[in-house]
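Dumping the structure here so I can ask a few things about it.
Yeah, one chain of the complex is gone here, protein chain that is, but the others are all in their spots.
Chains: A, B and C, in written order; residue numbering restarts at 1 for each.
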Amino acid sequence: MNPTIGVIVFPGSNCEQDALEAVTSLGADSKLLWHDSSDLGDVDGVIIPGGFAHGDYLRPGAIARFSPAMESVIAFARSGRPVLGICNGFQILTEAGLLPGALQKNRGLKFLCKPVKLNVQTTNSVLTSQTTKGDSLTIPINHFEGNYTCSDETLKELHDEDRILLTYEDNPNGSIGDIAGICNIERNVVGLMPHPERACHPLLGSTDGHPLLHSFIESSRS
Amino acid sequence: MEFEATVEVQLKEGIADPQGSTIENATPKLGFNGIENVRVGKSIRFTITAEDEATAKETIQELCEKFLTNPVIENAIIHLQGAE
Amino acid sequence: MEFEATVEVQLKEGIADPQGSTIENATPKLGFNGIENVRVGKSIRFTITAEDEATAKETIQELCEKFLTNPVIENAIIHLQGAE
Partner (left out) sequence: MSEPVHRTLGLTDEEFEKIIDILGREPNHLELAMYSVMWSEHCSYKSSRIHLKRLPTEGDHVLVGPGENAGVIDVGDDIAIAIRIESHNHPSYIEPYQGAATGVGGIIRDIFTMGARPIAIMDPLRFGPIDDARSRWVAEGVVSGISGYGNSVGVPNIGGETVFDETYIGNPLVNVLCLGILPKDRLVLGQASGVGNLAVLLGATTGRDGIGGVSVLASAGFGDDEEDAEKRPSVQVGDPFEEKRLIECCLELLDAGLVVGIQDLGGAGLSCAASETASRGGVGMDFDVTAVPQRETGMEPFEIMTSESQERMLAIVNPENLEKVLLISEKWEIRSSVVGKVTEGGQLRIMDGLDGPVLGEVPAISLHEDAPLYDRPMEPPTNLATRKEDTPEGHLPEANDVSDDLLSLMQSQEWITSQYDSQLFLNTVAGPGSNAAVLRLKHPVSGKDTGRGLAVTTDGNHRWCAVDPKIGTAMTVAESMLNLACVGAEPRALVNCLNFGNPENPNVMWQLSEAVDGMAEACSKFNIPVVGGNVSLYNESQGNNIDPTPIVGLIGVITNLDTPPPGVSWNDGDRLMVIGPPPKGLSGSAWAFARGKRNGHLDQVDYQTHERLCQTIRMLVTQGLVTAIHDISSGGLAVAVAEMAVQSGVGCSLARVPDIESMFSESPSRVVIAVDPEQMQSVEEIIHNQDLPSTRIGLAHGDKFTIKGLIDIELSKIQEQWEESLPRVFESGTTQG
């Protein structure tokens, strides 16, 4: 049976259909979950998609993290099941405390939409299990606030515990340690700024998103 | 009682401030000299109705911690002005 | 002489403030009551070296008009504190 991926929709989300299209094209079942309901149904994995939940007003993720759906996502994550935050989803996961650190405005103070090269640092996570360490993946970024920052201790922990999943080859936004994506200690909650769902169709220039989303779907299977 | 509150949200010391540096770098080019250590934050003004000043302050403090700031990177300075 | 300056940039009255209203609408849902008239602005802190307070003030005023604000929609409140 195919795993079912639930994609949370907040008012202001805008990449939910894209996430749905990408995981469906890779063989998963998928459905949208409304932020106002704490019922996640019987999904096997959760994606928090990109966009501007609640307008990103005040701070990205500041309002979204209080929604009923997020309370359930937190419980879902604590039970060890896979949760993926893409872009705004990553921001929401840090605000919700499921991932450490914070995402600040890009160093150049400009929104940036372009393909970047990512290096896989570890295959030990629900997002990278089907990749090879050292792989270079071309995946688009699309954000204003993607400049990852955290305390020195956190950075050390991330390093020591092998929790940095993806780094930028040519840091576009000022992220500390060139970090593009990380996971939690249990390795089932992952967040990244680049958009793997935008790199899943040959007409769109890259299919390097496949191994990442494949990993996630496979992790949702059990 | 109604109070006027201003919450100034600032980046913690040590956290890089790209907005501040941009302003700092631009000023000499525009002919303004002697401007340094620029830090950009948010100022959030609102009115709050509470029993007394202490309660108001407490509520705001909690609001700051839970919502208005991200404690990983931000501090808040709270100003409260008596009922009017 | 060195001064510490804070410039608070606010949207003029009557100008819609979507950020402010969004925060205002969110507060009761987070369990905070009695919060109204939320307006969000910027607070810009910096040090300025100038001959005297008047000169410093003048420079900041010009900086606000030319660069830090757009007077069409924004106001600036300037606070200046003596050398330290």
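Rule of thumb we're sticking to: a residue touches a chain if its C-beta (ideal position, glycine included) is under 8 Å from a C-beta of that chain, and two chains touch if they have at least 3 such contacts.
These figures come from a predicted structure and were not determined experimentally.
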Displayed chains contacting the withheld chain: A, B, C
Contact residue for the chain not shown (choose from C:Ile15, C:Ala54 or C:Ile77): C:Ile15
Omitted-chain contact residue, chosen from A:Ser67, A:Gln104 or A:Asn142: A:Asn142
Residues of chain A in contact with the chain not shown: 11-12, 14-15, 17-18, 21-22, 51-52, 54-57, 110-114, 140, 142, 144, 195, 197-198, 200-201, 203-205
Touch list for chain C against the chain that is not drawn: 11-12, 14-18, 22, 25, 65-67, 70, 72-73
For chain B, the residues touching the chain missing from this view: 26, 29-30
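By definition in this document, only the chains that are shown with their structure count from here on.
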Geometric centre distance via CA averages, chain B-chain A, whole Å: 30
Between chain A and chain C, centroid-to-centroid distance (C-alpha), Å: 35
Residues of chain A whose C-beta touches two or more other chains: 58
Where chain C touches two or more other chains, by residue: 23, 26, 30, 40
Chain A-touching residues of chain C, taken from the complex the two chains share: 18-19, 22-23, 26, 29-30, 40
Chain C residues within the chain B interface of the complex: 8-10, 20, 23-24, 26-27, 30, 32-50, 59, 62-63, 66-68
Of all residues in chain A, those that touch chain C in their complex: 54-55, 57-58, 63, 66
